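For chain A:
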Amino acid sequence: MAAILDLSSWICLVAGSFFALVSSLAVLRLPDYYSRIHGAGITDTMGAGLILLGLALQAGISLVTAKLALVLIFLVLTGPTASHALAKAAYRLGLDPVLNSEKDKASSSR
Partner candidate 1 sequence: MMFAAAMAAILTSMAMLLVRAVQGPTVFDRILSVNAFGTKTVLLIAVLGFLTGRPAFLDLALVYALMNFISTIAVLKFTRVGSLAGGQQLPADAQALQGSEAPPETQVAES
Partner candidate 2 sequence: MVDVGLYNYWAVIVLMMTGLYVVIARSNLVKKLIGLNVFQVAVIMFYISIGKVDTGTAPILEEGIEAYSNPVPHVLMLTAIVVGVATIALALALVVRLYGAYGTIEEDEIAEMDAAEEL
């Protein structure tokens, strides 16, 4: 039983780390602001979720797990809200997305 818990916690940690890396790589490499927001969002959901879950599996049922759950709830509440506000603020101020073709540009006129 303990071995299964340990193994699943490790899988969660490795997967979470992978998603955290991918998310940062996306923020670094993607071409425009809006796609970068999308990349950053991965950390808030998959990255943080899996890493915190992995840690919780290590801690077992204890106060630590309760705190981890609280941190996760907090991130789940604030992360998407912040992403939403980030995207909305930039759009309102007139930052245009980088679009592929002329046709896209025409259809996105505000």
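One rule holds in what follows: contacts are C-beta pairs under 8 Å (C-beta built on N, C-alpha and C of every residue); 3 or more make two chains touch, one makes a residue touch a chain; residues count from 1.
Candidate selection criterion: all candidates are chains of the complex that A comes from, given by their letters.
None of the values given here were measured: they were computed from a predicted structure.
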Looking at chain A, find the partner in this complex that touches it; the options are 1 or 2.
1
Mind listing the chain A positions that touch candidate 1 in their complex?
9-10, 13-14, 16-18, 20-21, 23-25, 27-28, 33, 36-37, 40, 43-44, 47-48, 51-52, 54-55, 58-59, 63-64, 67-68, 70-71, 74-75, 78-79, 81-82, 85-86, 89-90, 92-95
